[in-house]
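Note sheet for the following structure.
All protein chains of the complex are present and in place, except for one that has been dropped.
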Amino acid sequence: MMAYIVRRALYAIPILIGVNIITFVLFFVLNSPDDMARLHLGTKHVTPEAISAWKHEHGYDKPLLFNARRDGIEALTDTIFFRNSARLFAFDFGLSDSGRDIGHDIAQRMWPSLAIAVPTLLVGLAINITLALMLALFRATYLDFWGVVIAVAMMSISSLFYIIGGQFLLGKLLHLVPISGYDTGAAAWKFLVLPVIVGVISGIGSGVRWYRTLFLEEIGKDYVRTARAKGLGEMRLMFAHVLRNALIPILTGVVVILPLLFMGSLLVESFFGIPGLGSYTIDAINRQDFAIVRSMVFLGSVMYILGLILTDVSYTLVDPRVRLS
Amino acid sequence: MSQPLLRIRNLQVWLGDPRRPVRAVDGIDLDLYPGETLALLGESGCGKSMTAFGVMRLLPPSGRVTAGQVLLGDQDLLRLPECEMRAVRGGQLGMIFQEPMTSLNPVMRIGDQIAESIRLHDPAHAAAPRARAVELLDAVGIPDPARRIDEYPHQLSGGMKQRVMVAIALAGRPRLLIADEPTTALDVTIQAQVLGLLKKLQRDHELAVLLISHDLGVVAETADRIAVMYAGQLVEVCDRQTFFKGPAHPYARKLFSALPGFDKRGRRLEIIPGMVPPLDTRFSACRFADRCDHAGEDCRQQPPPWRDLGNGHRVRCLHPRSGLVESAAAASRGEETRAAKTLLEVRDLKVHFPIHKGVLRRVKGHVKAVDGVSLRIGGARTLALVGESGCGKTTVGKGILRLIEPSAGQVLFDGEDLARLSPRALRRRRADMQIIFQDPAASMNPRMPVGEIVAEGLRAQGIGTGREDRQRRVARLLEQVGLPADSAARYPHEFSGGQRQRICIARALAVDPRLIVCDEPTSALDVSVQAQILNLFGELQQRLSLSYLFITHDISVVSFIAHEVAVMYLGRVVEQGSVEQVLERPAHPYTEALLSAVPVVDPASRRQIIRLEGDMPSPADPPRGCHFHPRCPRAMAVCRTAYPETTELEPGHQAACWLLTEKRW
Partner (left out) sequence: MTPVLLWTDLLLFVLLGGIALFVWHARRHDHLRRPWRYVAGSRVGMATAVILSAYVVIGVLDSLHFQPHGGKASDDVLSLFDWLVGDLREHQEKTYSAPFSAWLYAKESIEQPDGTIVRAYPRLRWGGAALRDPRRERGADIARRVGLGAGAALLLLAALYLPLAWRIARRDGVSLGAALHGLFIRRRGRVAWPAFHLTMAVLVVSAGVLIALAAGYHVFGTDKVGEDVFYQALKSIRTGLLIGTLTTLVMLPAALLLGILAGYYRGWIDDLIQYLYTTLSSIPGVLLIAAAILMLQVYMAEHAAEFDSLARRADLRLLFLCVILGITSWTTLCRLLRGETLKLRELEYVQAARAFGVRGPAILSRHILPNVMHIVLISIVLDFSGLVLAEAVLAYVNIGVDPTMNSWGNMINSARLELAREPIVWWSLAAAFVFMFVLVLAANLFADVVRDAFDPRLGRGRG
């Protein structure tokens, strides 16, 4: 298993290089460093000197991919690409284009993101599994039928509606919680309630439907018939046999997104004014801060790959049939 | 006679759409006495499994019992509320299923799965089920039960899993065990183990067993009484002696005469024409009348009543027969004994699959699926390659055709080494050798009409001039295998299993091959359909001088169709020779055990079963020395040290065993 993890980690390196190349090309194929300088300097002080000073300050005065004036390995290393990408592999994110320490920002802003994402995930999982189990238990009845209809309707509603509706109902009409904002420490809870509720509800439709399908698939299998032939009751059948087997795809599906949780949700965070990594990313996009976007892309890719590895590992934990080699 | 344990009265089970129900079980009456084995015999789709599920009240969601009584003692199971039925199910009524591979919960330890049953039905052990579970595992013959109890199903072989299923059923201390095709998915040597186990348990616990099977051989070896089912109804009930001396119903008699065997070599097997009528129709006549040789006008006018032939022998037929089933079908295949010129010679063929391990995925060993196999097939001859699942026989077939690239060895076809041909040259050569697979449904692209499927080879090999010529050829080929000419425009799903296999044969014949590799071509088919296909193979061999490499696990098919036999065990041929040599005078202990394990219909020809212990080891890690020695009843010290040389016993008869080499010394 150790060998497997090491191999997967090594395999991640070419992928991350590829990710860096893609983001780099995307940013520079149409957008020259001059354009970026102009954008950051605003409209007032755009002199050629100011532009080249900004470029030099941010390390954008070098050639993009290949430095013809250097020899040997330096022809590749003394470039914008290498300078900006290579150190990402050491998780050194450097300064943003507006001069802030990205690493520090990330370390600070990941906590609000986690404070929303983790409860949303856990509460959502509990509710979805419970509801899906109920539908599966009452399969082929009216309860099941209407449950599915409601689930499909719920997943057909835009998540924006849940957010706006939640803010309006709980925040504006009932004045139960603040509409948006954030506070430090334990006082943050009242700002977290609404985003978590909205997050959970907007996930119910697709979650319940998907889990119900998984349960029904398991119920049709031969071993369930064996368990019935033992004389087991429907409840014991559901919990000891069906749930246990259906949890394998459910849990491994959750594990994939675990590492990505702290990247936050772009939508929820910016709607509710939560200073997490999601809103950080959105702000960076709107400010066209390449350094931050690049760091977040890199981080996102690392987390995705980590998620894939964790998924495989978690299979070995929950499914006795799977062994990694 | 004592009181019957289970009485089934007029049981009816319907499936599917209520407006047009499939009457899977259409009025069954059966009595089952304590301590007896009653076999419910019938071909696929006759309703025998649905009968069992109806009794257990385990029908699939679309099925329901529409009438009848199932009396266990005085209790009508069909009227019990579900919660009381649960106490019976798994308690007095135990059941084991056909597919041991999927019938156990994959993520639950086997001990826990047995304990569940103990807790429900065995109050004496409910508090500490573990000890009882170990006891049960021991009782069903699982070695080292104290350790095995904590294993998961995937760590056990198929035979072991079926034993665990039996243990689960026994945990409820049943009075009746329903076994639904309990050994169909298992190899013959394992089948012999499991059947032996069931017999022993039946004796020890005075169990009544309802055995559901399609296999006359299995029924002959295990049943006390036999009930034959056809199209949702029982057609004959009698005890075993009567049945095997000569069944009365024409359908049952046809089942016997359709069985392949050594005594029928060179002749056509008898077949049952037509197909089982669809069960969603209302019957107003004998259900078998349209396929029956003896049916008269009266058979088509009313459903035949039960007729009592005395001694508990009942038959639902107006014209019952008696006496032994005479296997004298019209002889049409002359036995040819000429020594043919070699068409295919395989020398030391090896197919190894690398095992990758470690960080860098280096090759750390091989699965030696085929490890040095040598064979020879003459023109217009049939070589049967026999062995249990996992022995590598299919890989040999595919290796010869280079559908899997061989790792080493020579495949000489007409003197030319196929293993070394360039892709271009090989493509041209492919017209000479074809393959027919086990599952006719999977061997045809479901999205192509039959005409195109059959023309595939013509197109690929550039045979025929243009579209019309190809269409003519396809029509001729379909006719050759006995299919109507309009089949070409239809799709594979519109045909029955036997017809599909005919289409596959037509497709293979399209390119005029000289050798056909037949990979278990009849094992997915019912006996009566198998007979048709075997007849077709025989005819085609005579007419077109075809050679067959016939890969199978079924000894009776081998004895009927093959000229030579090669027996494989774990990637190697352990014995080969002519059919007479190998089947009559087996030299290798494995061959002996294999042959003895085959259930036979004729009680007179039954031999002492040599029960093999354990399962075939993995080809990734074969035992040192002779591969067979861990299971061999006659293993010696030398067997553990080195693989034996091949010994020539008589001309053409070879075997690889130390016993034989010893004699030479």
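Order of writing sets the labels: A and B. Residues in every chain begin at 1.
The rule we apply is simple: contacts are C-beta pairs under 8 Å (C-beta built on N, C-alpha and C of every residue); 3 or more make two chains touch, one makes a residue touch a chain.
Fair warning: this is a prediction, and the values are worked out from it, not measured in the lab.
Asker: Which visible chains touch the chain that is not shown?
Answerer: A, B
Asker: Have a look at B:230, B:244, B:288 or B:437 and name the one touching the chain we're not showing.
Answerer: Hidden-chain contact among the options goes to B:437.
Asker: Which of these, A:35, A:74, A:92 or A:234, touches the one chain of the complex that we don't see?
Answerer: Going through A:35, A:74, A:92 or A:234 one by one, A:35 is the residue touching the chain not shown.
Asker: Just name the one of A:178, A:273, A:300 or A:320 that touches the chain not displayed here.
Answerer: Spelled out, the listed residue whose C-beta touches the missing chain is A:300.
Asker: Return the single residue from B:151, B:414 or B:456 that touches the missing chain.
Answerer: Checking each option in B:151, B:414 or B:456, the one touching the absent chain turns out to be B:456.
Asker: Out of B:71, B:426 or B:610, point to the residue that touches the absent chain in the complete complex.
Answerer: Of all options in B:71, B:426 or B:610, contact with the hidden chain holds for B:426.
Asker: With the full complex in mind, choose from A:168, A:189 or A:239 the residue touching the hidden chain.
Answerer: With A:168, A:189 or A:239 as choices, the missing chain is touched by A:168.
Asker: Which residues does chain B use to touch the chain missing from this display?
Answerer: Within chain B, the residues that touch the unshown chain are 398, 401, 403, 426-428, 430-431, 433-435, 437-439, 442-448, 453, 456-457, 459-461, 491, 493, 504, 507, 511.
Asker: Under the stated touch rule, tell me which residues of chain A contact the chain that is not displayed.
Answerer: 14-15, 18-19, 22-23, 26-27, 29-31, 35, 152-153, 155-161, 164, 167-168, 260, 263, 266-267, 270, 281-282, 285-286, 288, 293, 296-297, 300-301, 304-305
We adopt the following convention: only the chains that are shown with their structure count from here on.
Asker: Distance from the CA centroid of chain A to that of chain B, rounded to the nearest Å?
Answerer: Their C-alpha centroids are separated by 52 Å.
Asker: Name, in rising order, each residue of chain B that touches chain A in their complex.
Answerer: It is residues 56, 58, 61, 83, 86-91, 94-95, 97, 99, 102-108, 116-117, 120-121, 152, 154, 165, 168-169, 172, 356-361 of chain B that touch chain A.
Asker: Flag every residue of chain A that touches chain B in the complex, lowest number first.
Answerer: That would be residues 3, 6-7, 10, 140, 221-223, 225-233, 236, 240-241, 244-245, 248, 318-321, 325 of chain A.
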